[in-house]
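Yeah, one chain of the complex is gone here, protein chain that is, but the others are all in their spots.
Labels for the chains are A and B, by order of writing; each one numbers its residues from 1.
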Amino acid sequence: MLVGPGFEPSEAILPFLREDCRVLVIGAGGLGCELLKDLALLAFGNIEVIDMDTIDVSNLNRQFLFRMKDVGKPKAVVAAERIQERIEGVKVVPHFGRIEDKSPEFYKGFHIIVLGLDSVEARSWINETVCGFLEYDDDGQLDLSTIKPLVDGGTEGFKGHARVILPGITPCFACTMWLFPPQVKFPLCTLAETPRTPVHCIEYAHLIQWPKENEIVEFDVDNVEHLQWCHKNAVKRAEQFGIGGVTFSLVQGVVKNIIPAIASTNAIVAAACATEVLKTVTMCCAGMDNYMMYMGAEGIYTHTVKYEKDAECPVCSSGISLTISESKTLAELIDVVSAHASVKGNISAPSISCGSMNLYMHGPLEEATRPNLQRKVKDLIMTNKATLAINDKKLPRTLRLNLTIA
Amino acid sequence: MTGLAKEDAKSKRYDRQIRIWGRDGQRRLETARVCLLGADADGAEAMKNLVLGGVASYTIVDGDEVKPWDLADNFLLDKESLGKSKAECVSRLLQEFSEEVSGKFINERPDQLIASEPGFFKDFTLVLVHGRIGHEVLVSLEKTCRSHGVKLIFGRSYGLFGMVRISAEEHDVIESKPENALLDLRVNRPWKELAEYAGKFDMESLDDMTYKHVPFVVLLLKAAELWKQGHQGALPADRQQQREFKQFVRGLQRSKGEGFVDEGDNFKEAVDNAHYLWGGSSIPSELLEYFGSSSCTPTVDSSDFWIVMAAVKAFVDNGDGALPLPGSIPDMTATTDLYLDLKRLYERKADSDVARVEANVKEILVSLALDKNRISTEYIRLFCKNTSHLKVIKYPTIEEERQSITGSKSTYLKSLLLSEDTAENAFVYILMHACDKFEEINTQQPGIFDSELEADKERLKGIVNSIMSEAGLPTIPLSEEYIHEVCRMGSGGIHSVEAVVGGILAQEAIKLITNQFVPLKGTLVYNAIRGTTLNLGM
């Protein structure tokens, strides 16, 4: 089958895209600008975009909605304006701010969310937010209407990826965290005693010398004076050791962890994502399953991989569901959990948390949380419905407990 | 702005891409003149990406005027464009992306321009061709371009599918910038100074701190010497011996007494990099092929690239069989001084190799009665640094590409159609050829008019079937559905597919212009239904 299940070309699709379907684009940078244009030209009529950044000169080589005169203005606002000026019948609502400052309800209001981000933090945050929407019945069956699809793109130079996440069905970011390699870090003793490369000298000035000499001021990677200070001292250190090659550009690259970016890769990856948005929303084609990597440096090569969901993912897995009565204490709840069929034998001394609240913890917090054991669960969590986290040395991962108090 | 301030502004603006292709690559982009034939969305998007990247100039050729449906998928058109020249409107809106770029347009159909003024194309760096140009005309364009060294890229979308292909007589790349390429450390065949340097280390007399900071290159050289003493002068030959060698390296470590070994990071690195002893310094087979090609016998018409290639070949033939040393070493556990000593040792050897290659270059130039200073030392240095991953790509002509599917081409396509991973996209490739044939016969793409959808499907199916049966190709289970999909879309552009094609066109243009990285070799098929690509290298 080339089309999605149950798809019929229909006259209802266009008005749905134009009038009803609400899409959120997170990030109005390299991918975001392309995404907004792509979605608008695919007839999506209600688009919103959120970004906390303002426009910088170095954006202009790819973020085509911005001009020299826009430098310093909020990206989301300018991008929304340009799209609306050019394309008729599309409404783009900008949000200039942090994604964390919007409530879960804000994100719930969209049919689909597209990510044009460059940080692991932001991806994790939005992932946790939409996975939090998932609801399971007592048999652990997912309520399909609680799924908020995510389409994610990312690029680095000539490389990129596009992926579709149907939380609860396909792997979420937390299931495949290993796809993001940790940043290279050098041993501090190398920086301090045996520097060999210009990068070692820059990291010394940045990580060791700055906190020593500017104790009160936090290093700000966006502050030109701080960067210049770092450059000056890195050059001095490099000269002292006979190492060459410290340039201001390299200082920026290392300290700000700059990811190289070009227009063409952004265009390709964003367009691939936009196609997936259209497919997911209309079912006009079977969707991508579920991760495509793109490599454009040596010829053109793409590879689509079907990653597997982590059945024990602490963020998106169904976990177990329980309903207890109002009178139950935490100790009694722990007994019920330990006896639950699906975990029996795998739990001996469980710890239990609700959100940031640690209800009962083994380890160093045991004494502090012990009094909670005799309190009623309802009085502790102050709600009738919540997702709890169960930890136990015998469990490889955190177990989710969907608790209802009746 | 002064020249310097202008340079500074540019380096800020293009910072994120200069980190990829360097100032050199950027300078080449900034002198590139690009021509676009056909101003529909794929082409307009390609040009948008190139103008953003900083090309010097563009020329848009299109004879159509803007129709209402053009606005639906082309971001480089606006309401005011309706009824005006498409070339002019796209050119006007492209101008917004850069204050520096010089934009021109020609309101004429590309095929007419090619026929009436073939010489028009000879001064461009690159011509992007995007659909709707007859076969015969394309052949003549290609002839002009090849004879003037102008490179061509074809790209087109067909509803949910797209195709990109390059045409050039020959494209030579020095900086192919491969990822994860093995370095050439020469530990398996050290030159005299390197062997002497390693020999100077008296491991037993070193204090603990220094002992743990002896570079792994030295450790490997020392271990190899010791190993050879016990193995009739030979390095590890097979997997078994290679494993034994690693164990041997571990065993060389100083013990803290009672057999307790405090493993140093440098020894760990030596084990991890032991493969440099049995690989990494040989001549790649691709390069041997270039050495053996007729271009490697220089004539007065040879390019700089091939003259230096011949000089490198002479270097290998007259030396110890090794390539010029690239001269870079990776960071490794070592004290500052030991590392810098080693680094300088490699750099000195690289410099002396460059000097020898340069002498060969001059000798060749003199023997051909050419200016012996024609090729700069910098060029030769860059060449020597990259000898193990040079690329020479020759592209088939349009006629070769389009000729009927017979012989090896048929066998190749058959194998693609029979393999699960490639079957659908190989079929899409044939389908796109069939669409072009359809267009030649019917002067339009299939499925343009809803009323003729069913009839067009049958006609297209007929063309597909005749191509496949003539070549003896097997069909695929989803062939009907694919034919249906391509007709259903008609020529109605789907912007996100056009943007992918435009993005790829621009990316390949950048590789051709900067002379870096490796451009596409065969024909690329993009399938937006599956979100996959296939590279057909015929």
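A few remarks follow.
Here is the rule we go by: a residue touches a chain if its C-beta (ideal position, glycine included) is under 8 Å from a C-beta of that chain, and two chains touch if they have at least 3 such contacts.
Just so it is clear, contacts and distances are computed from a predicted model.
Candidate names were "NEDD8-conjugating enzyme Ubc12", "Oligosaccharyl transferase STT3 subunit", "Probable cytosolic iron-sulfur protein assembly protein 1" or "COMM domain-containing protein 3", and the UniProt protein name of the unshown chain is "NEDD8-conjugating enzyme Ubc12". Shown chains touched by the hidden one, complex as a whole: A, B. Among A:M52, A:V93, A:M283 or A:L373, the one in contact with the hidden chain is A:M283. Interface note: of A:I165, A:V315 or A:L401, the residue touching the hidden chain in the full complex is A:V315.
Contact with the chain that does not appear here is found for just one residue of A:P104, A:G140 or A:G242, A:P104.
Contact with the chain not shown here comes from a single listed residue; of A:G89, A:G140, A:G242 or A:G363, that residue is A:G363. Taking the complete complex into account, residues 4-6, 16, 20-21, 104-105, 108-109, 111-112, 120-121, 124-125, 127-129, 132, 144-145, 147, 149, 166, 174, 177-178, 180, 182-190, 192-193, 207-208, 211-212, 280-281, 283, 314-315, 351, 353-358, 361-365, 368-369, 381-387, 389, 391, 393, 397-398 of chain A touch the chain not shown. With the whole complex as reference, residues 207-209, 212-213, 264 of chain B touch the missing chain.
Everything below uses one rule, namely that only the chains that are shown with their structure count from here on.
Between chain A and chain B, the centres computed from C-alpha atoms are 32 Å apart.
Looking at the complex, you find that chain A touches chain B at residues 1-2, 9, 34, 37-38, 41-42, 57-58, 60-62, 64, 67-68, 85-88, 157-158, 162, 194-197, 241-243, 249, 252-253, 258-268, 270-272, 274-276, 278, 285-286, 288, 292, 296-302, 304. Within the complex formed with chain A, the residues of chain B that make contact are 9, 11-20, 45, 48-49, 52-54, 71-75, 78-79, 96-97, 99, 160, 164, 176-179, 213, 331-332, 334-336, 339-340, 478, 481-482, 485, 488, 494-500, 502-504, 506-508, 510, 517-521, 524, 528-533, 535.
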